[in-house]
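A single protein chain has been omitted; all remaining protein chains appear in their positions.
We just call them A and B in the order they show up, numbering each chain from 1.
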Amino acid sequence: MIGAIPMTHGLIVAAVLFALGLVGLLVRRNIIYMLMCIEIMLNAAGLAFIVAASRWEQPDGQIMFIIILSTAAAEVAVGLALVLRFYSRFKTLDADIANDMRG
Amino acid sequence: MIAVFYIASVVAIVSTLMVITRMQPVHSLLYLIVSLLAVSLMFFVLGAPFIAALEVIVYAGAIMVLFVFVIMMLNLGREAAEQERRWIDISMWKGPVILALVLLALMIHVLHGGNPGAASGRVVSPKEMSIALFGPYLMVVELASILLLAGLVGAYHLARRDTDNKEQKRS
Partner (left out) sequence: MFGLFWLVPAMPFAGFAILALMGSRLSRNAIASVGAGTVGVSAVISLGLGLRFLLSPPSGHAYTLTLWTWIDVAGFTPHFALYLDALSMVMTLIVTVVGFLIHVYSIEYMRDDPAYSRFFAYMNLFVGSMLMLVLADNLLLLYLGWEGVGLCSYLLIGFWYSNPANGRAAMKAFIVTRVGDTAMALGLFLLFTKLGTLDIQEMMQRASEQWPVGSGIAVLAAALLLGGAVGKSGQLPLQVWLPDAMAGPTPVSALIHAATMVTAGVYLIARTHTVFELAPPVLMLVAVVGAVTLLLAGFAALTQRDIKRVLAYSTISQIGYMFLALGVGAYSAAIFHLFTHAFFKALLFMGAGAIILALHHEQDMFKMGGLRKQMPVVFWTFLIGAMSLAALPLVTAGFYSKDMILYEAWSSKIGGPVFWLAGCVGAVITGLYTFRMVILTFFGEQKTAPGHGPGPCIKIPLIILALFSTIAGFLEIPRSLGNVPLFSDFLEAALPHAPLTEGSVFIEALLQVIAICGVLTGVAAAIILFARRQEFIRSLMAKPWAAYLHEFWFAGWGFDALYNALFVQPYIYIARVNKDDFTDGFYSGLARITAAFHRALSVTQTGRLRWYMMGIAAGAVIVLAIVVFL
């Protein structure tokens, strides 16, 4: 494709997405929302890699994105399994319930 | 083409905003899928078609579907939305928003230093990527597969329901 997109702009978009994900993570109490926000952040990081790969015209960034993707997949699988266990134990999805390791 | 990039980025940002502010989990899930599609479009513009496809197939297609499964399984319903409204009020947003703004400011400050150049938009074909993947990055592939295996086993074990005592003792 013709045309040059300044790398800065792409990275700024990634940064904004990351920040939004962070806000969502810190504000939300529901575990499912937290996991979703983590996905947002991972995606934003991947975007930054792809932007960089496009800038240097090398496949390395894309490979990194694949790794991020597979990591996110594994993590979601395990995380959702844990959510199921959490729900069956506490009967609610409130993350603040699980605070036994305090003091 | 450049305009596509910017439009897609605006869509992504707006839909992500919607993700974090919705009360119904299914709503925010759907907005997340929109965001992922927008990002995929951005990938395509940047010259990574394979990755764009992967994003849609794996991320939006598999991971989000997993989320949907779990939400449906948990059968959250209307009380969940009520609960969410009760948990989130305006005063809770202050701290994280400030923190995120500080982070954003920092990152932008870092990004503006120097002259990194421009993304040319040349397509990096899947062929190049595969050569790199099975060349210098072979170990990464193996590691990723082990990671996925671990995730698989872990998810299976954790999500198993203990039906009766015999199963409990055996596991």
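Following the convention adopted for this analysis, a contact is a pair of C-beta atoms (placed from the backbone, for glycine too) under 8 Å apart; a residue touches a chain by one contact, two chains touch by 3 or more.
Bear in mind the structure is a predicted one, so any value in this text is a computation, not a measurement.
When the whole complex is considered, the residue among B:M1, B:V65 or B:V110 that touches the unshown chain is B:V110. By the touch definition given at the top, chain B reaches the unshown chain through residues 95-96, 99, 102-103, 106, 109-110. With the whole complex as reference, residues 22, 25-26, 29, 34, 95-96, 98-103 of chain A touch the missing chain.
Just so we're on the same page, only the chains that are shown with their structure count from here on.
A separation of 5 Å divides the Cα centre of chain A from that of chain B. On the chain B side of its complex with chain A, the touching residues are 1-2, 5-6, 9, 12-13, 16-17, 19-20, 25, 28-29, 32, 35-36, 39, 42-43, 45-48, 50-51, 54-55, 58-59, 62-63, 66-67, 69-71, 73-74, 76, 80, 83-84, 87-88, 92-93, 95-97, 99-101, 103-104, 107-108, 111-112, 116-124, 128-129, 131-133, 137, 140, 144, 147-148, 150-152, 154-159, 161.
Chain A contributes residues 1-13, 15-30, 32-33, 35-37, 39-40, 43, 47, 50-51, 53-55, 57-60, 62-63, 65-67, 69-78, 80-85, 87-88, 93-94 to its touches with chain B in the complex.
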